[in-house]
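Shown next, in structure tokens, is the structure this report addresses.
Take a look at subunit A:
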Amino acid sequence: MVTDFLKTCCADPMKLIGEWFVILPALVLLLAAAAAVVMRNLIHAALLLTLSFIALGIVFIALGAEFVGFVQLLVYVGAVAMVIVFSILLTKPDQLTKSRNLLSGFAPAAGVAVAFTALAALLGFIFSSPLAKKPMPAPASAPVAAIGEALMGDYVIALIVLGILLTAALVGAAVIAMEDKP
Partner candidate 1 sequence: MTLQILLAISAILFAFGLAAALSRSNAIMIVIGIELMLGAANLNFIAFWRFSENPSDLAGILFVIFSIGVAAAEAAVGLAIIILVHRRIRSVEVDDASNLKG
Partner candidate 2 sequence: MIFPGSGILKGLAVTARNFAGSYVEKDRLTTEQYPEERPKLPEAARSFPFLVYDGDNPETGMRCVSCKICEKECPPQCIYIIQDRDEAGKAIKRPKVFDIDISVCMSCQICVEVCPFESIRMDQDYELSSFDRFGSLILDKPKLLKSNSYYHSIHPTEAAETDGRIEADRLKKEAAAAAKAAKAAAPSVVSASSSSSQQEGKP
């Protein structure tokens, strides 16, 4: 194992770094996500969620999907995480730690059990599927120009619908959260 590692290291260091460039952020992603899920302090959970979003973005970039990675960072870190944090601050920041813990009571335990059953089933399918054993193909890239062409060509209707959805969500969120006038 160690000798193998050293051999790869000396033979082609760049290749090794390239592989770890995916694995390391993925490990950070899983650890941060796990910590975010079990954390009692909501703010810590939100910050760890932000970290896992960043790690996910780096995984995307490492896999060659630069554009998506940057969009992930921009939207999730810049907007979604901040909106979550903001709503935590707006809803009783003094009772942060009173949230019920994982695995206390029957219903949460059942939830965790369902989640792990799903995980076991998924892992079973993944490791038994012949498709998933495929080796990594040559590095692929998604040039921004091609993505732009696709967005404005084949997928233009989806893009417009997304725009309408976002506008509706913006207006809807503003209306829902608006202070009711007595």
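Operating definition for what follows: contacts are C-beta pairs under 8 Å (C-beta built on N, C-alpha and C of every residue); 3 or more make two chains touch, one makes a residue touch a chain; residues count from 1.
Selection rule: all candidates are chains of the complex that A comes from, given by their letters.
The model shown is predicted, which means the values in this text are computed figures rather than measured ones.
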{"item": "In-complex contact partner of subunit A, selected from candidates 1 or 2", "value": "1"}
{"item": "Contact footprint of candidate 1 on subunit A as seen in their complex", "value": "19, 22-23, 26, 29-30, 33-34, 36-37, 42, 45-46, 49, 52-53, 56, 59-60, 63-65, 67-68, 71-72, 75-76, 79-80, 83-84, 86-88, 90-92, 99-100, 102-103, 107-112, 114-116, 118-119, 122-123, 126-127, 131-137, 140-142, 146-147, 150-151, 155, 158-159, 162, 165-166, 168-170, 172-174, 176-177"}
